[in-house]
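If you scroll down you'll find the structure; I have some questions about it.
One chain of protein is taken out of this complex; the other chains stay put.
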Amino acid sequence: GGRPTISSEDGMYAMSIGLAFHEDIGGFMGMSPRRGETKGDYEGLTENARRLRIPISFRYKNWIANITPDFGSSTADGSATLYEANLNYAGFRNTVITAGYFQPRVTEEDSESSNEFEMMERPAITDIVRNIAAGDARMSFGALHYAKRWWIAGYVTGQSYGKRATYDSQSGATFRVAGRPYVSKDIDVHVGLSAITAFKVAQGTGSSDRSYTFAEQPEVDLTTTKLLSATVGNVGSIWSAGPELGFRWKRLVLKGEYYNIGVTRGDYGASTASNTANVNFTGYYGAANYTIFGKARSYNIKEGAFAAPGVDHAFDPSHGYWGALEMSARYSVTDLNANLGNAATALRGGQQTVWSAGLNWYPNRHFRFMLDFNHFIVSRNSVAADVMGREGNSVAGRIQAAF
Amino acid sequence: GGRPTISSEDGMYAMSIGLAFHEDIGGFMGMSPRRGETKGDYEGLTENARRLRIPISFRYKNWIANITPDFGSSTADGSATLYEANLNYAGFRNTVITAGYFQPRVTEEDSESSNEFEMMERPAITDIVRNIAAGDARMSFGALHYAKRWWIAGYVTGQSYGKRATYDSQSGATFRVAGRPYVSKDIDVHVGLSAITAFKVAQGTGSSDRSYTFAEQPEVDLTTTKLLSATVGNVGSIWSAGPELGFRWKRLVLKGEYYNIGVTRGDYGASTASNTANVNFTGYYGAANYTIFGKARSYNIKEGAFAAPGVDHAFDPSHGYWGALEMSARYSVTDLNANLGNAATALRGGQQTVWSAGLNWYPNRHFRFMLDFNHFIVSRNSVAADVMGREGNSVAGRIQAAF
Partner (left out) sequence: GGRPTISSEDGMYAMSIGLAFHEDIGGFMGMSPRRGETKGDYEGLTENARRLRIPISFRYKNWIANITPDFGSSTADGSATLYEANLNYAGFRNTVITAGYFQPRVTEEDSESSNEFEMMERPAITDIVRNIAAGDARMSFGALHYAKRWWIAGYVTGQSYGKRATYDSQSGATFRVAGRPYVSKDIDVHVGLSAITAFKVAQGTGSSDRSYTFAEQPEVDLTTTKLLSATVGNVGSIWSAGPELGFRWKRLVLKGEYYNIGVTRGDYGASTASNTANVNFTGYYGAANYTIFGKARSYNIKEGAFAAPGVDHAFDPSHGYWGALEMSARYSVTDLNANLGNAATALRGGQQTVWSAGLNWYPNRHFRFMLDFNHFIVSRNSVAADVMGREGNSVAGRIQAAF
């Protein structure tokens, strides 16, 4: 796959060093706050070191150790951290058993490599769901198995790297199954089901009132201000599940997912309605992608998800080679309002709708340039920058290299 | 040794990349604090990225530059730091001259590679002694020399990486000599002497009252709370020395070390008894290890210390190969109480006793799984979680890869 690798002559040893390089530049427009709202971190032009990962892999026979330093950041322009560090046993056919800091995959969007995303960021609901008990550098133990027509994986998970809670750490689990009921040269049909749960959430303070915050940026990570945000107190457990659907017809890929999130309550504090009511959130998205030139998107059976377009001939205008170009559009809704009809139990985290469109150009198989436009509308909640509801636009570009 | 290396054809250049991957999972049991004590960070189940080191080495002729990023942490589940970064001259036979951030070795336990430890952690006294002026990423200048029957090294040392004191940095020195008075196929006898000193300790505040804190976890690093802790004020210098003894008979290895620590006092503040009395601490341990199957532990003359069991045939149950398995037991005492018989000069840091037992399985020469049980008893001192004395148990496992 183009990742630099050195191997021993007997094939017992291999070591490889790769790169996932994503740097973003862009800004926000038309975001005047309404009276009483703060502006928030919505700059007209700024940059973000989104992902700067150096995956290093050591293999001895069927045993593999991976470690991936990451100098990127989801929002704040860079810090030195870890994307993963895990041990794997690949001695069973098409199966990988993993222990250590890992990104267990849930949802179709999260199962795609970030090097191959249609848009710069996942839909908000996908990020919120995966962060419950999966996400980057999550301590995990489990396995995945794939075949030509189906894919399955399950993990028990703990805290994320560097995020041990002082009083009690999180425990959770993930599960995903996906299949391909119909496959032909021109058509791929994908169906899947993802589920995730935090049996207990972390307790970071002396109080045993465990709370959890669901929050997300408007599907562009050039800001540290999250307009969409719901904090639930006295959390017992969190679970989420939902279906995945995908369809490819020649150069066109259509995808959609829907997730429901439920929060059961704990036994801390008074037994009031607001403290004991179950909380439910929902979100979904639909996306369309079309490969204008180059090799169309295809299905990756190892991921149970769609992969990026291919480049037959690297960029070389003198020979008429332009790489690959695709365009994407997405409609995404995430609703963190719950029980609004009941004053005693209402929880208003806001509802965020994002319309987005983007273009991706691949001059060759290792480099990519992305351009995304987002229009987002967030209904009011308690965030200082969103007490009256807020809408706005963003334009962002990404330079990417992947080895 | 299995570390991926590339070399120039003329042999003048070599570059290698390795890995020391240690991730721990486990927790504490039966640790109810007595009345008046805080609970401390003693979780039932948590994780720790103990060591995630990527040693990178560049050689040109006899000159070697080493740099080892580390994404692990002794207690707090991970951070990006440095294990070492030093220059070496290896032009004299069996001798390495080193300058830069380094881990100068003192004590037999500290001289073993952490990839080869009998138990997951060193005895508390070893960690306390080595931290005086050695430990990881300590600025050092010195040399080691080894022969078939003896080993010697000495270094002058400064601050640890990233720990410059604002007002005055530490200066110190280390010395270790070890020998093998009797060697046969079935028997190794190891004797040694280690010594370490901080001529002056760091001054981090405007006050010239230099203090130093001796503290340690209960030989399991899944907590940030150290029950054993003694802070000495008005420190002039610190020194420590003690004997090392080791004995191998076939598959059995017995080891023991004893260290005395002395603190001389400085000239800050009033000349009171508590401010001027010399302070002495002691500690020791005894350990037994038996290799159940696989190649027994052996003696490493380059380290002047015992090395891990070997694996003749990598894990392959279909051929009846199971790697190597060993078991260990250790009794360890660290006494940070001083002058208890004299009310004017008494210093009560507590005495910690740890009983531990463990099993290590090596499926092949690069991977290892450890399981340790500790029972610890700490007498009272001034730590909030230990004002009445405390005892408890821990069970912890480690997944390890080393290249």
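As written, the chains take the letters A and B, and residue 1 is the first residue of each chain.
As a working rule, contacts are C-beta pairs under 8 Å (C-beta built on N, C-alpha and C of every residue); 3 or more make two chains touch, one makes a residue touch a chain.
Keep in mind it's a predicted model, so treat the numbers as computed, not measured.
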Inset, instruction - Quick one: say which of B:27, B:69, B:256 or B:363 touches the chain that got left out. - result: B:69
Legend entry - Contacting the left-out chain in the complete assembly, out of B:75, B:169 or B:353: B:169
Legend entry - Residue of A:6, A:147 or A:273 touching the missing chain in the full complex: A:6
Legend entry - Contact footprint on chain A, counting only the chain that is left out: 2, 4, 6, 17, 19, 21, 23, 25, 39, 41, 43-49, 52, 54, 69, 71, 76-80, 224, 314, 363-367, 399, 401, 403
Legend entry - Sites on chain B contacted by the missing partner chain, in the whole complex: 6, 13, 15, 17, 56, 58, 60-61, 63, 65, 67, 69, 80-82, 85, 87, 99-101, 139, 158-159, 161-169, 171
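By our rule, only the chains that are shown with their structure count from here on.
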Legend entry - Superposition rotation for chain A onto chain B, Cα-based, multiple of 5°: 120
Inset, instruction - Would you kindly tell me how far, in whole Å, the mean C-alpha position of chain B lies from that of chain A? - result: 40
